[in-house]
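Questions regarding the structure given below will be posed in turn.
In this view, the complex is presented without one of its protein chains, the others remaining in place.
Labels for the chains are A, B and C, by order of writing; each one numbers its residues from 1.
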């Protein structure tokens, strides 16, 4: 039995880790921290967890210095994570960090988009934890930087074409739409029910911090500088990200050819499901699951492709992918605890 | 042109007053206060208002001491209202207060359910502003206590039967379901989209502060002490209250007879619509309007009646009713600015 | 490995059986019928199932005459079920019927509320499958009548008090609110998104067919005739039923005493969770799970109790309870495949 801890456990990603790990036969959550709920019983604060974790109590945030667990999920906000992760690593823990702090390899870019970085030395050691693209490195990693929610959907959608050198640099438009849980579990008028229900808008146009993370991975794939126009939107749903990605190809391809390329690229990947030809994903079809569903369209006349991916932002976009990474790092079968049917309805 | 002011204008009831009054041909909002948005342009903070109120700027909260308007809507929370309303009245304003502070006639009951009352002398002078039941008094009032949202729906549903002496005291169960805007426009995890969407629960079981307000009016109608079991629930919708009221009758009545009683009681009332026999209201059918739709059911065998009412909590349950009261107080035709078709879809 | 079949498998209860059974280690769905999707691959019609059931094809409806499976879930509408179930039983299958056809013991009552019954001889043999109340009989049953969604929530809420003889007959008011999946998966303007979103209404007031089912079980508990006023409402959510049940007690009890009675009655029941004292359930807290969460309130002065229960209508109210029944009938541990954490967000 692998014993694990969750640092920063009372947000949506922490709660989702608890939901998923309850179904994992080889893992036990022995410690969880929360500033807000310190010393309260987890199942009392969150009654949907009653019957699970019944002895588990929230520790205060300082508890991270003194954990029994061998593997730690760090679900703190960016900035806070940099301060905690070095301590965890020094004490010999394996760490899966769900913040943005260790995703960007180039500290300058991090500091341009986020803020000062105080643990730059770890950037090189951290492995970007998108298992379908870097499974081998994850297996050996001490520190996995769990990908952002938007990047997960966008990168999985575009990677096969970019990797094959088929995409014109600067032609990529990524129009993404995310459920409100992506904004985190915090009091805010902007994410209140009345403001979000029946509403829909774009936000952070041209300035969302997931842009450099997407560009970093596509640049690695292309072996040349890739830049993207990325526009996130706020959907009046709790969970799910649909990414509609547009690109111009360097040669004419039919939808059938693009479909074949994707089917081949993701062959054997349980969590990436290429839709039947001519069909496209719905976020409902992946809800509550670790799947990324992908549909492709191409117009040989205009050489334009449209790739659409759907994920659950809290699962494949956060906690599910973190558990997938844990499975790889700890030697479990990669799908353990993650093979549930999506709750499509 | 009647010039009016709104004190506490940046909550949902204040914004709804602005929405409604923009369509009123005889009224101009010249002053509006807000702690949070002081000195900001109303249409800049709330861009849906662009093209209306373009010169209007939020004043700070202290502005209430020094208003030009002859009639003031006080949209402050209870407690705060008591401090402001006496000053307004002394300076000769007519006041429509949307808080709970002047609804309860008995100061002891107020203090039992709310908190200390510092303007008890005004309780007798205040008129409870449910126009269908007290139009004459409203016409002469200096201070109208605008009814609570739940009480509006519950009282209109039960009044005809209670007034006719047909209801057994202590038999009344009021099961109400309200949209989330009833909780006000404030940052709170509890009313965030993710917590409310797809959710549904009862709250303040046996202890909601609208209970004494409902009992007060039903007691007046019955001329004997009426008590009710009132259970509010939180609906995952922005607007609307559906009240399902159950009571036992003192004699057997058919649904047809009860329907006739209601049709007669509310005859000529534009804003109370008795549904066709055998039909029942939906909150969507009154959305964005000042209507209260009512449907009735009775079982002569069990002598039980079920009366169902639907209102928009922000309109008939708050700001629309306040404008209806203003129309009466200021001598406008009562429906002025309030005759729109509900936005049912 | 138990091999099972689903007759009428393309509605929401059939799809939910597929979702749940995919996580069951001891069961394999080998046959599934559908009039509409005959000869189509299940995972092609319902792409959220891709990766599960990949070889499974919908058979036509006549397939029920010729099944390999030893246990059959019959998810047909009432009326249709009566024609199929006798054939299944004769060929030696065990049957869990999700329709209303075998729930009512008295054929006259069935025919009064539904329609002619053509398999009355099976009514006595059928076991009403509410495991918390009739586990022993279910274990030996050939035919289990899986309870209705509303009755499951209402009966579990009221049974302990009624069984203890504490409830005045004729005092019970059951005000229930259900998600839209309860209306089934069929084309209808009434259940279209635009008509349901932002809407809320009661329906079938005084005439819903689940009334006699509730009364039958409460009458058994009370050992005297119990009648209820039952009002269902349509919630703008996909899943969940919240039942707010009101009753008058024969003696004064505190909330604490009622809470203790419930905690004792349901002690050891994994799927019935009594909330902490003073707390009440939310349908979100049971979403996607087989739990029934219950909260209690009592006012010793009025002797009135309010019991609130929450279930997921597709799980504990239908397919989850069916699997729970299957587990009992087939000798699996009762919670097998059903121990997931609710998807509260």
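Following the convention adopted for this analysis, a residue touches a chain if its C-beta (ideal position, glycine included) is under 8 Å from a C-beta of that chain, and two chains touch if they have at least 3 such contacts.
Fair warning: this is a prediction, and the values are worked out from it, not measured in the lab.
Visitor: For a quick check of understanding: of A:43, A:194, A:274 or A:341, which residue touches the chain that isn't displayed?
Guide: Looking across A:43, A:194, A:274 or A:341, the contact with the absent chain belongs to A:194.
Visitor: Could you tell me which of A:238, A:324 or A:340 touches the chain that is not displayed?
Guide: Residue touching the chain left out of view: A:238.
Visitor: Among the options C:66, C:121 or C:188, which residue touches the chain absent from this view?
Guide: C:188
Visitor: List the residues of subunit A that touch the chain left out of this view.
Guide: 170, 173, 175, 177, 194-195, 197-203, 205-206, 227, 229, 231, 233, 235-240, 242, 244, 246, 280-284, 287, 295, 297, 299, 302, 304, 306, 308, 310, 345
Visitor: In the full complex, which bits of subunit C touch the chain not displayed? Write them out.
Guide: Given the touch definition above, subunit C has residues 12, 179-181, 185-189, 191-198, 236-238 touching the missing chain.
Visitor: Go through subunit B and note every residue touching the omitted chain.
Guide: 12, 15-16, 18-19, 22-23, 44, 46-52, 181, 197-198, 238-239, 270, 273, 275-276, 279, 281, 284-286, 288, 291, 293, 314, 339-345
As a convention for this text, only the chains that are shown with their structure count from here on.
Visitor: By mean C-alpha coordinates, which chain is most distant from subunit A?
Guide: B
Visitor: Busiest chain-chain interface by contact pairs, anyone?
Guide: Top of the contact-pair ranking: B-C.
Visitor: Could you tell me the distance, in whole angstrom, between the mean C-alpha positions of subunit B and subunit C?
Guide: So the centre of subunit B lies 38 Å away from the centre of subunit C.
Visitor: Whole-Å distance, subunit A centre to subunit B centre, using C-alpha means?
Guide: Distance between chain centres, rounded to whole Å: 45 Å.
Visitor: Residues of subunit B that touch two or more other chains: which are they?
Guide: If we look for residues of subunit B contacting two or more partner chains, we find 194-195, 197-198, 236-238.
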